[in-house]
Structure formats: C-alpha cells, structure tokens
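The complex appears here without one of its protein chains, the remainder shown in place.
== subunit A ==
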Amino acid sequence: MQRRLILKGLGASAVALPGLAACGTGGGGDVELSDEPVTIRMTWWGADTRAELTEQAIAAFQKEHPNITVKGEFKDWNGYWDALATTTAANDSPDVIQMDELYLASYGDRGTLLDLADTSDFLDTSAFEAATLETGQIDGAQYAIPIGAGMLASVVNADLFAQYGVDLPDDTTWTWDDYAAIANELTEKSGGAINGSGLTGGTDAGSIRYWARLHGNELYGENGDVTLDPAVLASLWEYNLGLAASGGIESAAQSVESQSAGIEGGSLATGKIAMGFGYNTQITPLLAASGADLRLLQLPGNVEAAANFIKPSMYWAISSQSDHPAEAATLIDFLVNHEAAADILGTERGIPANPAMREHVAADLDEGGKLAVDYIESAVAGPAVVVTPPGGSGFDPMIQRYTQEVMFGERTPQDAAEAFIDELKSEIDAAA
C-alpha cells in the first residue's frame, strides 16, 4: 500500500491528498448512543498533575452523562506505548486513546484507530481550523483530534546573562554564528562555571527537522520517505563538535546526564547552561524547576527562513476496537469543546488547539502559560511537517545514540550521518 502521510500545521498551504480509502474502518452509520449504562476506558500518559485534572474532567463528564462510566488509566511515557501495543494486539484496547505524532501513523495506518467521520454526530470538530484538523489526518481520514499545539523555541536564562554581563540576543536577527559566539562568550565570562549552551540538536526529531529546513532540506518527503541529506546532518554535528571544543556547549557526558535527568533536572533547569532548546509548553516546568528568569526566543535564523513549525502536542483518538464509539466520541467532544472541561484541564496538555477554548483559558493563565501563548502567537511558522511514518516512532533514541557516538568521538559526523540515515530508512521500509 502506498502511504501518503501528510501533516499540515496551522496556516499551512493546502496540499492535495489522493483519495485513497483508509484501511481498517467500516463505513459507519450504525454508531449511536446506548440507553443502557455503558463503561468506556480512557488512557493517557503523563504525570500526577495530569491524572488529577483528567479525573476531575471525567467526573464532570459523568455528571452530564449519568449512564456513561469512564475508567481512566494512565502510565508514564515508555510504559504507555508498551501497554497500548499489547492491549491493541490482544484486541483489548482502551476506547479513548491519547495519541502522539510519533505513533499516529503507526496506529492509524494499520487500521487500529476509528475514522472519526463515523462519529461526527457526537464529536463536533467545527470549531477547529481546517489546517489544525489536518494534523490528525492520514489519507484524508480524521483519525485523531489535536488537543494542543507546541513549537520549538530557544530558551535563555536571563539571570545568567545578567550575572555574567552578556547582552541578551536579538532573536529577530540572530544566526547560528551569533549563537556560537554568544555561547562561547557566556562560558568565558563565567570562567567555566557554566557552559553557554547545551547541545543545539540531535536529540529529537524537531531539531533535525529545523536544521534540515534551514539548509533547504526536509527530514521526510511527502510520501513519508527519508529525504534528509547526510551532509546536512553531518553539518549539525560538526557545528556542535566545534562548540564542544571551544567550551561553548557542555561536554558529551554532561549532555547525557542532562538528558537522562529529564526537563526538571536537566542542565537548563539547574542553571548549568544559559541557553537551550525546548517546546514552548515546557517553559512551565522549566520555570518551576529553575526559579530563574527564563525567556522563550525565536530559533536562530528562523525569522528570516521561517523554518520552524507547529507541532500538535498530542491528540485524542478512538480505538477501532471500541464497542462504544458514540460514547467515546461524546467524551472527546466534552474534553475539547466544552468550557467546563477547559476550565479544569487548562493548558496542561498544551495550548488548546481549539481556538475557542484557547481564548477561554487565556484569561487566567499562569506565567509559564502566558509565555508559551505569547511565543506561539509571535513566532514565525513555516509550512507544517510531514507526519512521522510508521517505523519512525523510534527516531529520538536512534538519533541520540548517533549523536552520542559523534560527540564522544567514536564516529565521524559524515560516517554517522550516513549510517543513521540507512538505519532510519531500513526501519521505515521494514514497517511498510
């Protein structure tokens, strides 16, 4: 089967989609609400805060729909995907599923998600912008509803800039050369107490996509094939090797430590570096953990190149194995369209993708939420990116492994870039 996996962001230009029928799901029409008491299961990944808020939203939903009982299940990120894969394989998948961009095609393309056109009587998507909805489509079928949106940002610690007497950069003009100079200056002026920056990429798909775009390249082509140029990837590593040699970025070992410590224990949060990268919505935990004056800046080179992009932070989807699709759709409708739910959930799952809800929650945002919303509204976004094809769900650990090999000097950038692209291609071919 030929795959056309197009992910388009807010405000993206329209791309013609071939009218291939989506595999797996039936025509619908027989989806209706039951009069009997119904129990549905809902699953998500995330920490305790999310669980508390979601349980509150479920309680509010059950009050409005007394015959529907919702059983919530939540896990951490890794355990979540193991459990989802095995329950789906056992034909015992939860009805309502929190989905991520990395896995959307893996599941949607294999017929395990319901085409939400079947449940359109219960789940109203009219408040969403068309371009937003398209981020949850595969072959033109709506498999998932975006919950929130995020965007890559440079995160700078203004306190550390002030402490070491370095001027904050002008993010409307800065380039990667400026970035390197500032990083080196920070390290020098601190006398080595801190490093200017962490790794500038190579730890996740977003950073690779952005770097590729700056060089007129893309990670994936529109068919979901790998189009990344090895020379472009190698240049990202060479840039970082240069900065590591001059002390502008932290050492390879420090990067590994920072990464395994998570957002709240990483180098940016603990003040070991003054500049780093993250999604705008991560500013809230970063602020809480660091207690510093952190700012979100445009990525180097972005204002001129418009290479950054909007990433749906997560989605709601319905399992095609669900016995109660109508009730499941009703629940999602409540979560994404009702102010009662928005009041409870706030921006915990990202800036709401539904504009009406975004406006509704904007009034009482905390500091981090305000920064995140300001950033996404002012940042320059280029066209949306192609959704991760099946087989690409393991992208992040894979690129991290190669980045480590390069940064520890075990492999040359050119050699690693070619090997990485070969491995990624073979994963994607194997999943096709």
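We adopt the following convention: a residue touches a chain if its C-beta (ideal position, glycine included) is under 8 Å from a C-beta of that chain, and two chains touch if they have at least 3 such contacts; residues count from 1.
Note that in this section contacts and distances are computed from a predicted model.
Set against the options "N-methylhydantoinase A", "Multiple sugar transport system permease protein", "Deoxyribose-phosphate aldolase" or "NADH-quinone oxidoreductase subunit L", the UniProt name belonging to the omitted chain is "Multiple sugar transport system permease protein". Considering A:Asp121, A:Glu222, A:Glu257 or A:Glu418, the position touching the chain not shown turns out to be A:Glu257 (whole complex). In the complete assembly, the contact with the undisplayed chain comes from A:Thr86, out of A:Asn67, A:Thr86 or A:Ser378.
Contact residues of subunit A toward the unshown chain are 78, 81-82, 85-86, 88-89, 106-107, 110-112, 252-254, 256-257, 259-260, 390-391, 393-394, 397, 400-401, 404-405, 408, 410, 427, 430-431.
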